[in-house]
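Excluded from the complex is one protein chain; the other protein chains are retained at their positions.
The letters A, B and C name the chains in turn, as written, and every chain counts its residues from 1.
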Amino acid sequence: MNTQIEDKGAAVLIRVNEDRLDAHNSGELKTQMLAFFDDGKNNLIIDLEPVRFVDSSGLGSLVSGFKNASARNGNLKLCGLQPQVRSMFELTRLHRVFEIFPDEAEALASF
Amino acid sequence: MNTQIEDKGAAVLIRVNEDRLDAHNSGELKTQMLAFFDDGKNNLIIDLEPVRFVDSSGLGSLVSGFKNASARNGNLKLCGLQPQVRSMFELTRLHRVFEIFPDEAEALASF
Amino acid sequence: MTDKFEIDIKVPNETRYLALIGKIGEDISGTIERYRGDRSELAYQINLVLTEAMSNAILHAPKDNKNCRQIHINISILNNNLHIKVYDQGKGFDLDTLPPPDFNELKEGGRGIFIIQSVMDSVTCRKEGGGHVIEMIKYLP
Partner (left out) sequence: MTDKFEIDIKVPNETRYLALIGKIGEDISGTIERYRGDRSELAYQINLVLTEAMSNAILHAPKDNKNCRQIHINISILNNNLHIKVYDQGKGFDLDTLPPPDFNELKEGGRGIFIIQSVMDSVTCRKEGGGHVIEMIKYLP
């Protein structure tokens, strides 16, 4: 799992530099998020801009992160969704769960 | 076969707007070239810039055009070869047969 | 033999092959003649259902059996229908008794079959050859 991490203070930015977020690599994303929670960093922004494809397991890893962040009074927000990735959130009604922003700047400003 | 044609006076420019030049579409390129020869236009520049893949049949169509042009005291020159396309000319020694230029302007200036 | 298109794939049951199988599905979608819908949507959907069904097959393959190290996938186009079959050596499951996902309860899993059923026109499961197969059909109008 190729990610780019930036600690912006109000939130940690995780940019997923992968073409696909699927059952092959979503476990790694979960592990990375857990490491931040263990560190007391409970506000995450996941930038999916490079991701062209997400499956149910990729969605599941984001749900897992969202639930962990919420349980710690933090939040997990999303940005940079490609149209077909966004469709996956709509199909599974998860667009009602996550706060979704066009880009990192807007996501960060919302914290 | 998607091509873009420009009559530059000294030569007719045929830009092959295809990802592949292979046994599926090389026959069409031959037909297009023959139409110019029938018209008395015997100097052709084939711009292969968009082409990522050429097979023996694609090479064959260019050889056919080259022979027809030469037989009519014209010439067929090439430009815009991608590295892997160029390798195909080297493998089959056809880089010794064709005059090959980096771009259309240089090919045109040579007529 | 007919004019049909058929591709039969046997691949180690490892998630690292998901992308390849999905890609092949996308490539096939791109070659379908006379498809009147959105071609890039179709490509995504075929990639998706192959990924979902193959992930499930990997997950539910018996771990102890050497014969289960392979996933078998069959993709064919026949009579304007795109058929995708994914075989595994697990004990299978019953689509009819599977509860639909509860959108109000935020669970990590349980969306795979729902997604497959949403994007395909027909989905069936059955026992076959000592194992189990999920067959997914997309009508190509």
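In the analysis below, a contact is a pair of C-beta atoms (placed from the backbone, for glycine too) under 8 Å apart; a residue touches a chain by one contact, two chains touch by 3 or more.
Source: prediction; values computed, not measured.
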Which displayed chains the hidden chain touches across the whole complex: B, C
Touching residues (missing chain, whole complex) on chain C: 1-12, 16-17, 19-20, 23-24, 27-28, 30-31, 66-67, 69-70
Contact set of chain B toward the excluded chain (per top definition): 19-20, 22-24, 53, 55-57, 59-61, 63-64, 66-67, 84, 87-88, 91-93, 97
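By definition in this document, only the chains that are shown with their structure count from here on.
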Most distant chain from chain B, judged by the mean position of its C-alpha atoms: A
Chain B and chain C: spacing of chain centres that average the CA atoms, whole Å: 44
Geometric centre distance via CA averages, chain B-chain A, whole Å: 49
Intercentroid distance (Cα basis), chain C paired with chain A, Å: 26
Chain C: positions in contact with at least two other chains: none
Per-residue overlap in chain B, given as positions that touch at least 2 other chains: none
